[in-house]
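All protein chains but one are shown at their positions in the complex.
Per-chain numbering from 1; labels A and B assigned in written order.
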């Protein structure tokens, strides 16, 4: 199991971690297989979506802000229940195949850490099956 | 493929199945690898989120109740379309790496069966790659 660390800078933020993941895969030296990417946090998630235009992940974030309101009758005393809900909706793991040591992503796809309760230090775990 | 069975007790309920999964993994005797956990039902799902404070999964459930209304113009005659929608949003499988026979979860994480159309008997399937 490999670990990648990063720092987020805003409350809600989608950080393109594609090159971080590719670098870790390259360091592992594996040729072909599947890379399992896992978020060990409960107020952040992992998402694959468009990397070409940053407006796309901005729009996904602004939708989630509107859909999951701050003023619901939340019971969790820490006050960050909306972040837990958003993480549950987006999901916490993705899997990407690789060949020739390169992640096989669609033309417009990037891998994003979805931060919903930042800023924080976050970790991503990778398991590589080759 | 291993199967774990459990009974749910309410219409909407998040049941912490972490120890059930760990027990099945221990019985399988595998050292290191990835555990694929799969829900074969269409009105329940699997979710990884905070296990420390039960208020978190309560809040995720109460959000879904509000977000997916009972009074939408549903067409499915069985009347449980909201449960199918919630299962689609939460997802039906998770994967967790393990080392030394122990599931590698984040500090606050637990694995939950997300019941949206209970009470029922439910099954969870495990495939272990080691």
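Heads up, the rule we're going with is that a residue touches a chain if its C-beta (ideal position, glycine included) is under 8 Å from a C-beta of that chain, and two chains touch if they have at least 3 such contacts.
Not measured: the values here are computed from a predicted model.
Checked against the full complex, the candidates A:96, A:113 or A:128 give a single residue touching the omitted chain, namely A:96.
If you put the missing chain back, the residues of chain B touching it would be 1, 36, 38-42, 67-68, 72-78, 81, 84-85, 87-89, 91-93, 95, 125, 127, 129. Although one chain is not displayed, chain A still touches it through residues 34, 47-50, 53, 55-56, 58-60, 62-63, 66-67, 89-91, 94-97, 99, 104-109, 129.
Just so it is clear, only the chains that are shown with their structure count from here on.
Averaged C-alpha coordinates give centres for chain A and chain B that are 20 Å from one another.
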